[in-house]
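All protein chains of the complex are present and in place, except for one that has been dropped.
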Amino acid sequence: MSPIGSLSNDQILSAYENAVRSRTLDIKVVNAQRQGIIGFHVPSEGQEILQTAIGMLLHKEDIIFGYYRDFSLLMKMGIPVSKILDQMLGNQADIEKGRQMPDHFSFKEYNFSTIQSPVGAHLPLATGAAYALKYRKEEGIVVANFGDGATSTSDFHAAMNFAAVFNLKVLFICENNGWAISLPTKKQTVADIYRKADAYGMPGKRVDGNDLISSLNGISEAMDYVRSGKGPYLIEGVTYRMGAHSTSDDPKKYRVDEITDGSDNDPIRRLEKLMLSMGMINEAQISEIKRRAREEMDAVIEERRKIPKPEPESIFEDLYSEPAWIQEEEKRSIL
Amino acid sequence: MSPIGSLSNDQILSAYENAVRSRTLDIKVVNAQRQGIIGFHVPSEGQEILQTAIGMLLHKEDIIFGYYRDFSLLMKMGIPVSKILDQMLGNQADIEKGRQMPDHFSFKEYNFSTIQSPVGAHLPLATGAAYALKYRKEEGIVVANFGDGATSTSDFHAAMNFAAVFNLKVLFICENNGWAISLPTKKQTVADIYRKADAYGMPGKRVDGNDLISSLNGISEAMDYVRSGKGPYLIEGVTYRMGAHSTSDDPKKYRVDEITDGSDNDPIRRLEKLMLSMGMINEAQISEIKRRAREEMDAVIEERRKIPKPEPESIFEDLYSEPAWIQEEEKRSIL
Amino acid sequence: MTLKTMVQSLNQTLDVLMAENQNVILLGEDIGKNGGVFRVTEGLQNKYGEGRVLDTPLNELGIVGMGAGMAMYGLRPIVEIQFQDFIFPAFDQIVNQIAKIRYRTGNQFSVPLVIRTPYGGGVRGGLYHSQSGESYFVHTSGLKVVTPSNPYDAKGLLVSSFESGDPVIFLEPKRVYRSIKSEVPEELYRIEIGKAALLKEGSDVTVITYGSMVSTVVDTITKNRVNADVIDLRTLLPMDIDAIISSVKKTGRVVIVHEAPRTLGMGAEISALISERAMDYLLAPIIRVTGPDIPFPYIYEELYLPDERRIMDAISKVKNY
Partner (left out) sequence: MTLKTMVQSLNQTLDVLMAENQNVILLGEDIGKNGGVFRVTEGLQNKYGEGRVLDTPLNELGIVGMGAGMAMYGLRPIVEIQFQDFIFPAFDQIVNQIAKIRYRTGNQFSVPLVIRTPYGGGVRGGLYHSQSGESYFVHTSGLKVVTPSNPYDAKGLLVSSFESGDPVIFLEPKRVYRSIKSEVPEELYRIEIGKAALLKEGSDVTVITYGSMVSTVVDTITKNRVNADVIDLRTLLPMDIDAIISSVKKTGRVVIVHEAPRTLGMGAEISALISERAMDYLLAPIIRVTGPDIPFPYIYEELYLPDERRIMDAISKVKNY
């Protein structure tokens, strides 16, 4: 049973707003990075629609193992922009206490697990979380997002196989944005990514990740399958990394942009055009939504950047359930 | 072009003899292990026909990355039983100088690479060897053998993907013997093993590894493909581990044997019956071949076990291209 | 109380932990019907079912990673890696994930995961069934590293490891699995993580060791009537620095014995800690008696392993210095 038939104008509008707010935050953060306010960023420009679709279909009890390029998903999950920025600034309000690079979020309260830098390494954890749900017969599924590059990792292989062998409720979603830093997907692997499911005896499906309806259709079908206990499922969402890999990257070295902000194949523009053609929205309203998003983001950045850093001694905390003598001694000698 | 049409009686007979000699050596070595003459053994009983087929189709310049259960392949490659036993005994004639457990062979002279214990870890090396062949435009292909359990390893995933992406001449042959120690293949993975090729965009094929003709047909088709430069190929040879995983294993804990020595589905017996039905051989000749094999193996074991151990100081050699002070100092303090 | 081998002690401990806590899950290769290649999990799948004793596919990364995910979400997994030599495919999960998750999430998540694995040589296992890799883990903050030397400690340390709330690498000296028996109470008891045992008391020399070498050291000291403090570290991370330093201050002479290779073996850290803190008490150089810096060879493993002769040589050297 696909939810699309029942998709209301409000839902579409809110999906659109989420994508616009995410894009806007991306642009503002990249600027903040240039000004030295934020240390680093991995923009999700181009992947907003796919991520928003995932967010729309989640249930409250689902556990998300996202990756570092999941801004729109975080926002659609209702995680406040202020908390996102606190992490990126590494300030005193950051629940991670400033320990991780920007974009490496952990929001247990929101069932958003924890992001590491090593690509793919969260995927085996996702199988363990799914086993916990299964063992305790709890509601909910695990959704694990990752890039096309991640499909080459050892972690992907282990996690896909374990999920299938133990018949776990894991929905694997590959956000195939065409690139792993400078490596195009066709040099990452010869196969179509959704076909990698074959190797594990699970279904795989490709969706147009730049199209809201295609994404919602494919993902909801997969979620139905997973929720019903039939086993794990692999979705390949074909999308596109519109900008640089990160603020440290210079994509001109290796590619010419194929999709640019506001062009006809920009996924946000595509949704705009759909909404315009459906008469759901007009250009003035679009401008207003974008203006509001800019205002919102400017205000939150201004507010959050004023929060001071955590105390220096905090870097010696949380290594163990109780402090050990080694770190205590080192803390005394350093501070 | 399949070689089967042109398969001569002599070739079939020599395949049969190879399988019988291998089975006989296996049995003798297991006995020697019980008597404390040899430390350990991983028998290949049940997998003789598949391995013999591989050996028959190899070219001189092909490079083999085999695994620890490849007795029949080694023998079909013309590696003398004496050298096999020298390694297993760890004597002074062992080219590895007694450093590895039995069945962990390296025979560079015969283009048989080197066996490690960690399952699957040779597979990435095979891609490097294949790249060397390609880069130097040399004849030959790389053949990499491994078990069904190995398909779950990270090394398998990396090697399959790299081989496909770089379009390398690697023939991957999974000797699916139904078990990884106590784990049946269906709990190792939900997929059919040959379908794992899909994940890497390469062809995969299943052959009846207990049938000489099916094995030769499938493998030669795959070899033609690989030799012609079309890319890597995955063969799944369905065979059966007739005995224990190793001399340390007690299979009664976890299974009942499905195929036993000399029973109708024993691959050697199947070949015998084929040859008998074709009038190529009679029961007396069969007994004679088996008797000769037993004599041969008894004699070689008797001969090789007399060779003394390497000198104690040899264990400090061959760590680096030139000795380093650390090992030299440790040698002095220990000897 | 009955006499038990270490294998029996561990098996019984796992049994009680599973009986007491529904959230205890075992996972590893061949641990189900087969009971583990060393039989530590024998009978447990039969008793607790396939949902609690999981035979996994052949991928250590998957085992550790899945165990970690279970631990983050409320289960209490105890993982078996069949041989410590085969833990390296999981090394990234260990170093970059489980050791860092509590820290990086600001204590939102923890990974109370025990990774049991047999280690050490002396069973004719060659390069890949003999390694003592404790240094790789002790250098990794965020982990705890524990190794029992006898059946009694095995139980008490496993219980404490299980209850510690942190990821623990639990190294089982496979040479000792069946070679020593001790009295092991049926009920659960604890041996504190981070506390060493003083197995013998003496004033001439401090001999520091752990795990697989403890019985060799104790036998050597007893047989040769050495008047020595013998310290069994029991926990390698964090080490019991107080026990070490107070003994060194008493004896002034130190010999460290382990089976792992010398270079950056535990002996290096112990020696450095002593130099920093008790230099002026030392009457002789700190000597390490260890495995050499070579792969563990199939032949001559008796040369690889520290033995009575090498231990006594070192003791004589520090005593006659």
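As written, the chain order gives the labels A, B and C, with residue 1 at the start of each chain.
One rule holds in what follows: contacts are C-beta pairs under 8 Å (C-beta built on N, C-alpha and C of every residue); 3 or more make two chains touch, one makes a residue touch a chain.
None of these values were measured; they are calculated from a predicted model.
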{"item": "Left-out chain, listing which of the shown chains it touches", "value": "A, B, C"}
{"item": "Hidden partner chain, touching residue among B:118, B:203, B:251 or B:312", "value": "B:118"}
{"item": "Given C:32, C:57, C:142 or C:306, the one touching the chain that is not displayed", "value": "C:142"}
{"item": "Residue numbers in chain C that touch the chain omitted from display", "value": "85, 88-89, 91-92, 95-96, 99-100, 103-104, 127-128, 135-136, 138-139, 141-142, 237, 261, 263-269, 271-272, 274-277, 279, 282, 284-288, 293-295"}
{"item": "Missing-chain contacts mapped onto chain A", "value": "39-40, 90, 98-101, 104, 116-120, 149-150, 152-155, 180-183, 187-189, 248-249, 253-254, 309-310, 312, 315-316, 319, 326-327, 330-331, 333-335"}
{"item": "Residues of chain B in contact with the chain not shown", "value": "63, 94-97, 99-100, 104, 106-108, 113-114, 116, 118, 121, 123-133, 135-136, 154-155, 157-159, 161-162, 165-166, 317-321, 324-327"}
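Keep this in mind: only the chains that are shown with their structure count from here on.
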{"item": "Central subunit by CA centre of mass proxy", "value": "C"}
{"item": "Rounded Å distance between chain A and chain C, as computed from the means of their C-alpha atoms", "value": "40"}
{"item": "Touching two or more other chains - residues of chain A", "value": "154, 157-158, 161, 165"}
{"item": "Contacts with two or more other chains, residues of chain C listed in rising order", "value": "57, 59, 61-62, 89"}
